[in-house]
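Of the protein chains in this complex, all but one are displayed in their positions.
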Amino acid sequence: MSAEMEHKKTLEEDDEFEDFPMDTWPDSETIKEASDIQANLWKEDWDDVEVEDDFTNELKKELEKHRK
Amino acid sequence: PAAAAAPPLPSDVRPPQVLVRTLDYIVDNILPKLPDCEGFLWDRMRSIRQDFTYQNYSGPEAIDCNERIVRIHLLILHVTARSDVEYSLQQELEQLHKALITLSEIYDEVRASGGQAPNEAEFRAYSLLSRIRDPEYDKMAQSLPKPIFDNSLVQLALCFRRIVSNSTYSERGHIKTENGLNLYQRFFELLKSNRVPFLMSSFLEVYLNEVRFYALKSLAHALNKKHKPVPVSFIREHLMFNDEDEVIKLCEHYSVEVSAEGIKLSTLTHHSHIIPEATPLKQSYLRVVDGKLLQSTPQALINSGKPNVDTIPSGDSS
């Protein structure tokens, strides 16, 4: 088993944190950067971009049949 | 009272085979006398369970007796609800719940030693219905081995848990959670169908009153405030009341105005189905469930499981 696969397996089976290296105390900048990450991560809401695919086209077609 | 009593003398505790025979006797001779013998049955079944506990015995006889006791409690729920006998629903449910907890513990033990109890799925399904809004039970369900999880009764119980998962349910100690659909129509549709066996239907009848309350509340909130009164017949049909009298009783209980034109849903102001200091509504039942009961005899229902032998593979250390 490759190391890559082994890690994948660990992730699948174990949701527990492993020990990781990290400065014990963040500088004030870290906190600010964390909120920047949050802001960038959640830019969109459900409705911001309309998506289309076979399903939505079928839905549209069927619904339009019923429109008077 | 039981907790305060001194433990019985060892000579008074019946051995497992005797407890099985006692229960056999009850099923054959006492059960046909329901609903009148409810109190007697309740007492006898509790003492059978206690005798197993006193000797700390969890072998096949204990599984068999606890399973049949659960089924008897489920049968009683329906039979007493449709009768006029005095009984305590609270106490029935309490004993039922305890028997289910005992069974879950034994099933876990059996599994830990490499075995499989043959009727586990059926009783896991009942457990899932006994605390129908407790997420702890969803966690339990997801830990079950795949064949049990995939069993049709377990799947059905999981469906009912989703159906009643409305986000407006309110009771002391209950925390409302997000995105719950209140699919009460589906609740009644499924109960009507033969997909849901009698014993499970009987258990679900316990939730009839609250499902109806949150259905009315859901409707009341979705209607325009100036909406005209909703005909009693509409509510009777959609919430599967046996007759219009039952509808009126429920409305009276929650002080909802009913006039000749119908039910004025905007007058429903209660947030919880439980009204403090009021006598709770009488337990309801459905005529369709009665029909399911007639499809077999009580004895056949209670003794319907596979025999509990060889639950633990021999040669395994204990």
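Read from first to last, the chains carry the letters A and B; within each, the first residue is number 1.
We adopt the following convention: a contact is a pair of C-beta atoms (placed from the backbone, for glycine too) under 8 Å apart; a residue touches a chain by one contact, two chains touch by 3 or more.
Quick note on the criterion: contacts and distances are computed from a predicted model.
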Out of "RING-type domain-containing protein", "Trafficking protein particle complex subunit", "Transmembrane channel-like protein" or "LADA_0B07690g1_1", what name does the UniProt record list for the absent chain? "LADA_0B07690g1_1"
Touching the absent chain in the whole complex: find that residue among B:N166, B:S202 or B:N308. B:N166
Kindly state which of the options B:S152, B:N194 or B:T269 is in contact with the chain not pictured. B:S152
From the list B:D24, B:D138 or B:E244, which touches the chain that is not on show? B:D138
Which of these, B:R21, B:K176 or B:K306, touches the one chain of the complex that we don't see? B:K176
Logged for chain B, residues touching the omitted partner chain are 112-114, 135-136, 138-139, 141-143, 149-150, 152, 155-156, 158-159, 161-163, 165-168, 175-186, 189-190, 195, 218-219, 221-224, 227, 230-231, 234, 238, 317
Residues of chain A in contact with the chain that isn't shown? 7-8, 10-13, 15-26, 30-31, 33-35, 37-38, 40-48, 51-53, 55-56, 58-60, 62-64, 66-68
